[in-house]
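First the structure, in the form of C-alpha cells, and then the observations on it.
Only a single protein chain was left out; the remaining protein chains are all shown in position.
Let's look at chain A:
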Amino acid sequence: MSDTITNILLVGVGGQGILLASEILSEAFMLAGFDVKKSEIHGMSQRGGSVVSHVRYGKEVHSPIVPEGEGDILFGFELMETYRYLPLLRKGGTVVANDLRISPPSVLLGQASYPDDLPDRIRALFPDFLLVDGQHLAAEAGNVRAANTVLLGAVAKQLDIPDECWHKALERMVPPKALDVNRKAFQLGRAL
C-alpha cells in the first residue's frame, strides 16, 4: 500500500443525505483495508445550511479534515455549494456534482439571484467536471431521494475499491427497506 492519502469532500445543503453518503464511503474504505477518517459539522448548521463533510483514506491518516487545497475529489450535492467549496480542491482535482439548485434564503426573498452559469464557472476551473442528473437517475432507480447514492456510484467509479466492499458498505449503512433502490441508484451512477 502506498503512503498516498486520498481526500474526498462531500458538500451540499443540510438535509440532503450527505452524512449517510460519507458514512457509506468510509465504511467501504475500511472494508478495503485502509485507515479512514471522516469529519463534518452538524448541529446549528444542519437544516438548510451549507454542509461539508471530509473523508480521507490511505495507509495512515492523521488530520480528520482535508488540508486546504489538497482535496482530490469534490462530490457536490447542490450546484452553488459545489462551487463554494472549490478552493478546498487541489489543482487538477475531480469534481462530480448533482445538477440541482436549492435556493438560499436571500434568493427565496428575491434579494439575490441564483447564478445560472455555475456549471460553466466550475468547468473553467476544473475541466474534467462531471455534471450528473442525480434526481432523474434516482427517480429511475425508484426514489428521487436516492440521488446521493447515484452520486456515490459516480464517485466509486473514480476509486480503486473492490466491488464487494461497496456492496457490503451499502448493506451495512442503508436501512433494509431502502436497500434495493439504493443498489440500483449506485449502479446507475457507476455506469455513467
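Criterion: contacts are C-beta pairs under 8 Å (C-beta built on N, C-alpha and C of every residue); 3 or more make two chains touch, one makes a residue touch a chain; residues count from 1.
One rule holds for everything that comes next: contacts and distances are computed from a predicted model.
K.L.:
Using the UniProt record as the reference, specify the protein name of the hidden chain from among "Indolepyruvate oxidoreductase subunit IorA", "TldD/PmbA family protein", "Heavy metal translocating P-type ATPase" or "Carbon-monoxide dehydrogenase small subunit".
P.N.:
Answer from the record: the omitted chain is "Indolepyruvate oxidoreductase subunit IorA".
K.L.:
Which candidate, A:L20, A:V107 or A:V181, sits in contact with the chain we can't see?
P.N.:
A:V107
K.L.:
Residue-wise, where is chain A in contact with the chain that is not depicted?
P.N.:
Touching the chain left out of view, chain A contributes residues 13-14, 23, 26-27, 30, 35-50, 61-65, 67-70, 80-81, 83-84, 86-91, 103-110, 112-115, 121, 125.
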